[in-house]
Every structure is written in C-alpha cells, then in structure tokens.
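A single protein chain has been removed from this complex, and every other one stays in its place.
Coming up: chain A.
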Amino acid sequence: MSLVYMNIMTAFMVALAGLLMYRSHLMSSLLCLEGIMLSLFVMASLTILNSHFTLASMMPIILLVFAACEAALGLSLLVKVSNTYGTDYVQNLNLLQC
C-alpha cells in the first residue's frame, strides 16, 4: 500500500488512541472524535478518486453529514454536563443522578 494510506491510517490510529485515553477533559475526547472522522473522510475520498469509482463518491459526503450531527450531539451532552458541574472534568461523571 502506498505511503499516503499509511500516513492516514496512522492519523486514524493516533486519534482513536486519543479518543479512548484521556485524562480529565471530555472535550479532548470529542476533538479526537472529529479527528477520526476527518481521517476517515480523507481516506475514503482518496481511495474513491484513485480508483475512479464515481458511483461511491457520495459516501464521504454522507459521512461528513453524519459526523456533523454526532458532533452536535456530543457537544450538547458536554454542555449539559458543564451546566451541572461548571467544568467538563470526567471525574464528575461518577454520579448517575439525573
């Protein structure tokens, strides 16, 4: 596989690691989620453009739409948490009170 794919895959791995391992802020996990989405988008676009598979070229766009939706959802959850506790520290999420 060419170097480009290797590069993008590395970006994906790094962002995945960042999503699953974070110290205190919930926001960093959301940022890494965006990174995952970005790398997926670039990889899909590159593959489709390289193989001239025009029919599937709507897939990255739909992927982008859904990424925006889930980013909004994640941000709203962050805002709810931040409303209750003032910060978005993860150690606050130990009480499942509603």
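What we mean here is this: a residue touches a chain if its C-beta (ideal position, glycine included) is under 8 Å from a C-beta of that chain, and two chains touch if they have at least 3 such contacts; residues count from 1.
In this text, contacts and distances are computed from a predicted model.
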Among "L-aspartate oxidase", "General transcription factor IIH subunit", "NADH-ubiquinone oxidoreductase chain 5" or "Trafficking protein particle complex subunit 6B", UniProt-listed name of the chain not shown: "NADH-ubiquinone oxidoreductase chain 5"
Chain A, residues in touch with the chain not shown (by the definition above): 16-17, 19-22, 29, 90, 93-96, 98
